[in-house]
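Removed: one protein chain of the complex. Kept in place: all other protein chains.
Chains here go by letter, A, B and C, matching the order in which they are written, and residues are numbered from 1 within each.
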């Protein structure tokens, strides 16, 4: 164990700070909880006609409370920002600032988000990523200035994950209504 | 090394037999190369208007020549067949024969196929799996008898992989046309 | 909505039955909670010397309460059983009953388990799957009769997931001890 200089605390992960930074940076990059929730409503209202915006916002917030999600969001936004500042290795700069279709690391980070709620989110992610509804259309508009190569995939992934979360939870509600012996909140995360 | 009975050869993987079985079982389950190729054309004609059915069929065949793809296709079809024969553990039987939305192992096998051509196929897979165009609509029709819980996802994944393969190869063609020093066929698999 | 015959209830997922079947089938295949917990202790005692078997067992049980984990466990055990009964397509029968190294679907199912607790479990899974300590040595012993091609990977994956769960939770405990504003149980699943 090495000694630490007096004015420098030893490193230790502060989960609250990482969580707060995630919310703050999404906001700074122009994405609101409501916009992500609208994607969720679009994906899920067909299956749950009574689903409300409040429920969607709550589920988006729960997805954003997961550590893996926060790490992927921050890393993706960071690469977008550095591409805007032209601080990247030239070959990477070129691919990220032009949203090169064969780059694929943006999809990889998005997928690490979707995975947290299991494989049932894969389809929803691919669907919104292809159709680019709502906020995704704006994020994907290359004429508007900011580089959102990672952010549009990340926002789609958070919406797909919130959709998976809702599907898992609605099943639990159904089973409780049928009076079945339930399993507690753990199965649905 | 144990002795083998005279009439039984020691096991050794025969890749040709696995490849042939994959093609044969897709056919037996009613899926033609042309139907998968039509999905590829649907996904890619927007980007490559000159793309032909012959090219799509060729790319589907190349995807089906990969070992991981063959293993996932055979395993998925196997589980569909056993569900039809009602030979599964009751809880699994119920989920697979009713294509339970929260089961998710069908998506996991599909994803192992898409992964072989990298993350750029994720989006195409999710898109066709949601919209169920062409052959996928028939495979997903629960009134028709056979259990295709795994097969519809697998066929969508093969089409998404062939689309990725085309995207990688078209880039190589473009670079060759520009007279750039090319990298040989290996980069595009 | 089609009419149902009187003696047959319409299908609806019963999560409790799936959870119970998972525990029951692990036991039937000869794997105890204690044996999986011992793998967890082996993986984690270096980082948390005070970790007890009780905590390890609790974390294994929590991992097994997740829907995706249950689906992967049941599907894998099912394929092992059918291989023993020689009910598979010949090419698949050959690969699974001989634990063919190039098959890989066993690793794919195992990975869908590890993924539920995020990428930090990848390393632990690979490590136990290579070294085959404790129960994994027995499960991997081809001379003993039963086919455990899927089961050994699944048990390693459950142990790796429980290790990830412990790592996430220990971090929360540390932050609570430091009097930091904590994030509630959701971040750690």
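By definition in this document, a contact is a pair of C-beta atoms (placed from the backbone, for glycine too) under 8 Å apart; a residue touches a chain by one contact, two chains touch by 3 or more.
If you're wondering where the values come from, they're calculated on a predicted model, not measured in any experiment.
One chain is not depicted; across the entire complex it touches A, B, C.
Residue A:95 is the one among A:26, A:64 or A:95 that touches the chain missing from this view. Touch with the chain omitted from the figure is made, among B:14, B:32 or B:85, by B:14. Seen from subunit B, the chain kept out of the figure touches residues 12-16, 19, 62, 65-68, 112, 115-116, 118-119, 168, 171-172, 174-175, 178, 180-184, 186-189. What subunit C contributes to its contact with the hidden chain is residues 101-102, 104-105, 107-108, 110-111, 118-120, 122-127, 129-131, 167-168, 171.
Mapped onto subunit A, contacts with the missing chain fall at residues 11, 13-14, 17-18, 21, 25, 67-68, 71-72, 74-75, 77-79, 81-82, 87-92, 94-95, 98, 100, 102-105, 108-109, 112.
Just so we're on the same page, only the chains that are shown with their structure count from here on.
Chain contacts here are complete: no pair of chains fails to touch.
The pairing of subunit B with subunit C is characterised as same-residue: of all residue numbers used at this interface, over half are used by both copies. Shown for subunit C are the residues that touch two or more other chains, namely 13-14, 67-68, 112.
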